[in-house]
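What you see is the complex with one protein chain gone and the rest in place.
When the chains are written out, they are named A and B in that same order, and each has its own residue count from 1.
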Amino acid sequence: MVSAGLAASAVTIAMRRLRHTATERLAPIAGVTGAFVFAAQMINFPIAAGTSGHLIGGALAAILLGRSLGLIVATVVVVSQALVFADGGLTAIGINVINLAVVPTLGGYTVFSLVRRVLPASKSGVVAATGLASGASVVLGAMAFSLEWLFGATAPVPFDTVFGAMVGVHLLIGVGEGIVSALVVSSVLAARPDLVAGARDLSRSQLRGPVRVPLRALVMSGVLIAVTLAGVASQFASSAPDGLERVVVDEGLAPTAAASASSLGSGLFAGYATRGVDNAGLSLAVAGVSGVVLIMLVGWGLLSATLGGRAAPSRRVLR
Amino acid sequence: MFFADRADHGPLQDGLAPEARIIAAIGFVGVVAFTPPRWAAAFAVYTLVVVGAVGALGVSPTAILRRLTVLGPFLVLALLLPVIGTGDRMSVLGVALSVDGLWSGWGIAAKGTIGTVISAALAGTTPTARILLGLQRLRVPALMITIAALMIRYVGLIGDDMARMRTAMIMRGHDPRWIWQLRPLARSAGASFVRSFERGERVHAAMLARGFTGSMPELGDRRAGWRDWFLASIGPMLAAAGLAIGWYVEAWS
Partner (left out) sequence: MTPDSLRVEGLHYAYPNGPAVLDGLNLVVEAGERVALLGPNGSGKTTLLHQVTGILEAEAGTVDVGGLRLDDATCGEIRARVGVVFQDADDQLFMPTVRHDVAFGPANLGLTGTALEETVLAALAAVNATALADRSPHHLSVGEKRRVALATVLAMDPSVLLLDEPSAGLDPKGRRELIELLSSIDQTQMIVTHDLLLALELCGRALLLSGGRVVADRPPLDLLTDVELLAQHRLELPLPLDRPTLVTLLERVQQKGPRSMG
């Protein structure tokens, strides 16, 4: 439940940031936005040939509402799905909040700010930044999952395999999320630009004019950024476990025969990934995925996309 | 029980204040989450407790089974682990599977299932309004409670709105199946967001007009007392007992 603690601290910080704003004004707007994200998550967005994926919406919430309120709304969505709708068990609630609320919101917003600094200050800039940020948020969530796996799971799967699989699969999902988020923000900017917190710095003249975003270039650059990020992160993280293990032993956190309390801890840390990690690193994470794993990636991707969504309606439109 | 709902029935439900129920559920699941998968005896105890609780509370099995479908992707992962795991392998039905992978896969499947069943039991016996009341009494910030209440109230309306737009789209010949056909669907989602936001502003006006000052009024009945907390602690304590039994069996076998 370390993750639950982390999640709770993130939310507390966000709440504190909002303290000096008129929260009684925010609640209904945030609530309805939460309802929108919730409802949008239930819609099937087509990916390929009838399989569909779902929106996560964390980055979108942050771009529309601002970083702190977006985080709170995303957290409320995830927690209420677990507690009220039982759409997600209680066991992993801390991890789910981190992967589906904290990381996409904060990570997505960070990418958004960075990209906006580079792009021109215009509606198109905001839309393009939204697309890249939302796509990145999905991949970041996948990377978070892999890191949690590294530090907490008792499964002997090589970190690089997990990392490569998760990131690969979520690249595709991220593309969908990026496109949808960009289009949503584009429509909102057209009707009520004041509702997009991420565009609040734009002046009236900057808000004028149509949105021109070259879709293909956006997707290609997004994928490239994500793969680079993933490769760098993987290279960094795959050397970390040796360091972590050393820290664990040095600090006496490793179990001793006498302390029964820490034998519980050994259940957590034992076998966490030291057996499987090798330092092939970058090549494995980015390109050198072996044939078997590649097939599994594709299979897993299609499978989770299908399982995650209901089949698109099969009624034919009368012609 | 003026603010109780139709869904509340039976002596256990009436008796247990919502904040106690939430703590009982989270406490139990917390202990389960910490259990190493190899302590199989512990899981046997957990299963007994869960089945007993579900039976005593009168939760419908079909409701639980429906909720279990959300586990799909996790079960896929659980099944894959023995295949792609490293370490010693053993032969199962002629296939060489990783032993560690089998244990990990079992762990994920078991913990996930228990968590989902408990969550379904909580949702099935406690109406939404009372869950939110329970969270409010557990000192969850007022802003989040209000957001959650409004979110739950309006998700149906917004879902209907989006469904109507999608129907209108299909009636006009656009039935998207491929990712590049997303555009109209996403644009209608954007329009829906603007409408939802404007509704949010109107709801805010309505709440102000009825005296809202930032936190939801406490519309509940009896607060949790000693009896509630005692009853609530039974679940987590049984889980702790299960954990101890599991350790004992593992250490001495």
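Keep this in mind: contacts are C-beta pairs under 8 Å (C-beta built on N, C-alpha and C of every residue); 3 or more make two chains touch, one makes a residue touch a chain.
Keep in mind it's a predicted model, so treat the numbers as computed, not measured.
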Partners of the unshown chain among those that are drawn: B
Residue among B:Val92, B:Leu219 or B:Met237 that touches the chain left out of view: B:Leu219
Contact residue for the chain not shown (choose from B:Leu81, B:Met207, B:Ala224 or B:Leu238): B:Met207
Hidden-chain contact residue, picked from the options B:Pro127, B:Pro141, B:Gly190 or B:Gly242: B:Pro127
Candidates B:Leu16, B:Val50, B:Leu150 or B:Ala224 - the one touching the absent chain: B:Leu150
Touch residues of subunit B, complete complex, unshown partner: 2-3, 5-6, 127-129, 132, 149-150, 152-154, 156-157, 199, 202-203, 205-213, 217-219
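Basically, only the chains that are shown with their structure count from here on.
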Between subunit B and subunit A, distance of the C-alpha-averaged centres to the nearest whole Å: 20
Contact footprint of subunit A on subunit B as seen in their complex: 22, 25-26, 29-30, 32-37, 67, 70-73, 76, 80-81, 84-87, 98, 100-101, 103-105, 107-108, 111-120, 122-124, 128, 131, 135, 141-144, 146-155, 157-159, 162, 166, 170-171, 173, 175-179, 181-183, 185-187, 189-194, 196-201, 203-204, 207, 212-214, 247
Contacting residues of subunit A [partner subunit B, same complex]: 1, 11, 15, 18, 23-36, 38-40, 42-43, 45-50, 64, 72-73, 75-77, 79-80, 82-92, 153-158, 161, 175-176, 179-180, 182-188, 190-192, 195, 263-264, 267-268, 271, 275-276, 293, 296, 300, 303-304, 307-308, 312-313, 315, 317, 319
